[in-house]
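Pasting a structure here, questions to come.
Omission of a single protein chain aside, the complex is shown with its protein chains in their original locations.
After this line comes subunit A, so read on.
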Amino acid sequence: MYDLMLVGASHVFQPWTLLAIMCGVAGGLVIGSIPGLTSTMAIALMVPLTYAMDLEFALPLLMGVYCGAISGGLVGAILLNIPGTPASAGTCLDGYPMAAKGQATRALALAVYSSMIGGTLSGLALVLIAPLLAKVALSFGPWEYFALVVFTFSCISAMTAKGRAVKAFMAAFIGLALALVGLDEASGQTRLTFGFTAFESGFYELPALIGLFAISQLLADTDDIGQKGKVLKIDFQLRTFLGTFREVMSRKRDLLRSSFIGVIIGILPGVGPGLSNIVAYSQAKRASKTPEKFGTGELPESVMSPEAANNASMGGALIPMLTLGIPGDASTLMMLGAFMLHGIDPGPLLFRDHGDLIWVIFIAFFVAFAFCTVIYHFFIPLTMKAISVPRQYVIPVLLILCTVGCYSLNNRMFDVYCFLGFGLLGYFLHIARVPVLPVILGLILGPMAEEQLSLALAFGQGSVLPFVTRPISGTILLVAVLSLVLPPLLGRFRAKTAIDPA
């Protein structure tokens, strides 16, 4: 293991690779800090650029973008009261009030340092858990994988806002239906091509993903053209910034709790930083002796908790992505696409056969966080510029970049048309307030579910019993069923007990 680690380190600690991580982090920070541009978008823009690069170079760069983009959201959240990414929604709640009181530097420092600590802790979790899980996953047969996909779909109900579960499932089925188009590689049958050869390849994940997320987001952003967000003026002092580190360290318990929540939520498929920051915030409030002060911008832990959690989710989300090939959230979905583009199939075999690459990823993850923190010390004024760039300049540039990127992924115009088509679909879904992520999960996991199900049936000579009798797949399926059945039952039970005493 240590020799692989050293090989990985020798790949990462090259001047050009380090520079690539730094550029990735800086680019990610800028994109992530612009409200409305998510980390998914940042990775979407970078993936086509890495296409021609060597793996040892491309992976660190992508890790840099990933880390930078997720933590970039905090600047907009604190200074603008608009989260740059959904991952920073919880940061707005106390970060902005604190900044409004003239303590902007303190708020930023709290957020930056807790991001760093949350990220580092999750990196440790990644290094410790991922290889173990990969070892277990080596014995996963089609039964276990199918159960995992079922579990992921059951998580769709958990990750959507209250009352939208039905819409989320609808979106998932749209994705599943779209996934049917094309040639089934295993059986050699073509489906739903309507006689067009171009359709036989099916829809590729990346153009679909970039279209669904980027176009709908950018079109929605055009609504904001002309509106000027109020950017708080800040008098940035490096000494105050550095001094806040001690304040952060005095709240170890909050840091640990939030990071733990972040890692666990990150590991769950389909949910990620977007949820964990809110959960960590509410848990911090519940644990606080002075919950009434939450929302006023006085307490340090109210800013720290969501930021520690959202960065902690990143390492967590990478665990199932690397070990099982099942993405944790939209950004890891994009990373998954990027990996496959470079000819790497994430899964247990990746750990066995490409241990050095795994360590490149691990080490790049830590290095990216280190750079991220360093960059924040000196470039806060720069990120403030980034968040106030008028929207009408940003949108067209990004659209063009996305289009060029989609063409270069497979060198054909059909993918660009797919990208535009999926973009329209995404925009309509956005208008109808239907979440987009389940569509993509359906599109990516649908073929996987089908393949594994048919394999499981073929191996078992048509018997469905092994799904239940194999211990791991049985357990996963049970959890999936419980996660669907329990919440409504509990809700009913609570409603009853609430009424009875009255």
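Basically, a contact is a pair of C-beta atoms (placed from the backbone, for glycine too) under 8 Å apart; a residue touches a chain by one contact, two chains touch by 3 or more; residues count from 1.
Please note the rule applied: contacts and distances are computed from a predicted model.
Peer 1: Pick from "Acetyl-CoA acetyltransferase", "Tripartite-type tricarboxylate transporter, receptor component TctC", "NADH-quinone oxidoreductase subunit F" or "(2Fe-2S)-binding protein" the UniProt protein name of the chain that isn't shown here.
Peer 2: The record for the missing subunit names the protein "Tripartite-type tricarboxylate transporter, receptor component TctC".
Peer 1: From the listed residues A:Ala198, A:Ala432 or A:Leu486, report the one that touches the chain absent from this view.
Peer 2: Only one of A:Ala198, A:Ala432 or A:Leu486 touches the chain omitted from view, namely A:Ala198.
Peer 1: With the missing chain put back, one of A:Ser10, A:Gln283, A:Thr296 or A:Ser454 would touch it. Which one?
Peer 2: From the options A:Ser10, A:Gln283, A:Thr296 or A:Ser454, the contact with the absent chain belongs to A:Ser454.
Peer 1: Given the contact definition stated above, which residue among A:Pro15, A:Gly188, A:Gly226 or A:Pro471 touches the chain not shown here?
Peer 2: A:Gly188
Peer 1: Identify the residues of subunit A touching the omitted chain, counting contacts across the whole complex.
Peer 2: Given the touch definition above, subunit A has residues 138-139, 141-142, 182-183, 185-190, 197-198, 200-202, 204, 340-345, 349, 353, 410-412, 414, 451, 454-455, 458-459 touching the missing chain.
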